[in-house]
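The other protein chains are all here in position, but one chain of the complex has been omitted.
Letters are used for the chains, namely A and B, taken in the order the chains are written, and counting of residues starts over at 1 for each.
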Amino acid sequence: MLEITHLTKRYGRNEAVLQGLDLHVEGNSVVAIVGASGAGKSTLLRCINRLVEPSSGSIKLNGHELVKLKGGDLRRARRKIGMVFQGFNLLDRLTVMENVLAGRLGYLSLYQAVMRRYPQADIERAFTLMERVGIAQYANKRADELSGGERQRVGVVRALMQEPDVLLADEPTASLDPRTSEQIMVLLQSLASELSLPVLINIHNVTQAKAYTERIVGLRHGKMIFDGVPDDFNQDALDAIYGGIESPDDSSSDDEAEQGASP
Amino acid sequence: MVDHAQKLADRVWQRHSRKQRLARYGVFFVTLLVVVWAVRDIDIFWPWVWDAPTQIANLGGRMWPPSAAGLGAIINALIETVHIATLATFLTIFIALPVAYIAAQNTTPNRACLWLGRFILVSSRSVNTIIWALLFVAIFGPGVLAGILAIAFRSIGFIGKLMGEAIEEIDRRPVEAMQATGASKAKVIAYAIVPQVMPAFFAIVILRWDINIRESTVLGLVGAGGIGVILQSAIDTFAWPTVATILLAIIVLVLIGEAITSLLRRRVM
Partner (left out) sequence: MTPQRYWKKPPFIHNPWLRYGLWAGVTLYLLMALWTLPFDWARIAEGLPRAARIFSGGFPPSFERLDLLTQGFKESFQIAILATLLGVALSIPCAVMAARNISPLPVYLFGRAVIIVSRSFHPVIVAILFVAAVGFGPLAGIITLMLYSIGFVGKLLAEEIEEIDWGQVEAVRAAGGGFMAMLCYAVFPQILPRQVGLSMYQLDSNLRASAVVGIVGAGGIGSTLMNAFGRYDYAFACAILLIIIAVILVSEGISGWVRKKIW
């Protein structure tokens, strides 16, 4: 259960990227967040695991407040939040297995992490999940030898290795070809129900959003202007989200979201 | 007719525009001035200059043929030279990596560390090996320790600077991904930064080792061990044929070092 109330984020003195956003996600629902570039989608996800610091507001995961956490508490909270990235963000020069087990870094001791002495249970879980998404045969390959779709599967498995309470996916299909991106969407959808996990997906592609999710949230200029089931997401809603003149600082805010991501 | 002349005047071709010409003359004139000043002011006894080719040929004649007499001692000194270079490179790694870490903008803990790191790198690079050697010979006495420390202190700046740049150029995205898993700072470094800078690290260390071999050959001239010690004593005793042998030995050493370096580099890449 994820509760976001009055979430506001502004970079410097610019207009706020998120303007008092409220969002509740329950159970194992798959939520698509749609909006033009710069609408604040990426910032919203990054506020949840605090890769971006929210300016004000509250984010609660299963009743625990995330916004004020620091240091070790923040790291313990983050390991319950899995994240899948647009650019996969894999450790290119390490093996697929190390990439997958990197999802356990929040749980391992430094010695275990550096010497690669992973607990047997973690290795078993890694193999099970990798078999589930069909990449087990690549365990000893280097991550940069895989194709785009396979790389994103590694990214998904890495996030699931964290045994997360919620999964965030930031444009998980934007770097993939149409066929592979549909496979990834199917995968995210079925994993959500198998593991009974709420999933938040930022997505550009409205058709995919309607096909693979059960709830769509539309953002524009940092405000929520649509929240409902895919069947209600009609042409009017689409025009409201993407239509009209883009706000002048739209193009810049996405870059800032990425810069702000490094604490 | 006038029209025609005008056309011709328009068609006069010049290689440079007026401004370019002025700038070129300016640079040329200033250079000339500096050179004239340097030639007239420098403390050189000119007859010696005209005599120099004869003197150099004369010295070359005295060196020929190289003498094989002290070959055993020379080879021992060469091995000592290699040891100095290798041990110094090895020692440098342990000092240069932490310095690189605090001198890289994206990993430094705070601004004070950043400036401390940069200060260490700049002071290490600005003082030449042989000056470091002079200092360490004064402190620890003549011998290989002074040589090792001198080479190491000069290398810290080189390896540290290049490693710092390598750290600054890494892909930020894996770092972000590791932070998102709840990994601590040390784990983020071990998983997202170390693998990315590994190839650069090997390349830089190998390059520096090659340079250090060359530098180790001169340490002995100020008493800090290696082949330079016997070179200096051969020169002091006017044993020119031995000097020639030592010089040939140094060329061979440097060429071998270069061959090993290029072999290793191909292996690592």
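Going forward, a residue touches a chain if its C-beta (ideal position, glycine included) is under 8 Å from a C-beta of that chain, and two chains touch if they have at least 3 such contacts.
Since we're looking at a predicted model, the values are computed, not measured.
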| item | value |
| --- | --- |
| Touching residue (missing chain; options B:Met163, B:Val197 or B:Val222) | B:Val222 |
| Touching the absent chain when the full complex is considered, from B:Leu71, B:Leu247 or B:Ile260 | B:Leu247 |
| Touching residues (missing chain, whole complex) on chain A | 95, 97-98, 116, 118, 120, 123-124, 126-128, 139-140 |
| Sites on chain B contacted by the missing partner chain, in the whole complex | 34-35, 38-39, 41-45, 48-49, 51-52, 55-56, 58-59, 80, 83-84, 86-87, 90, 122-123, 126-128, 130-131, 134-135, 138-141, 143-145, 214-215, 217-218, 221-222, 225, 228, 231-232, 235, 243, 247, 250-251, 254-255 |
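Keep in mind that, in the parts below, only the chains that are shown with their structure count from here on.
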| item | value |
| --- | --- |
| Complex contacts: residues of chain B adjacent to chain A | 106, 171-184, 186-187, 190-192, 195-196, 198 |
| Contacting residues of chain A [partner chain B, same complex] | 49, 51, 74-81, 83, 85, 87, 89-94, 98, 102-106, 108, 110, 113-114, 155, 158, 162, 261-263 |
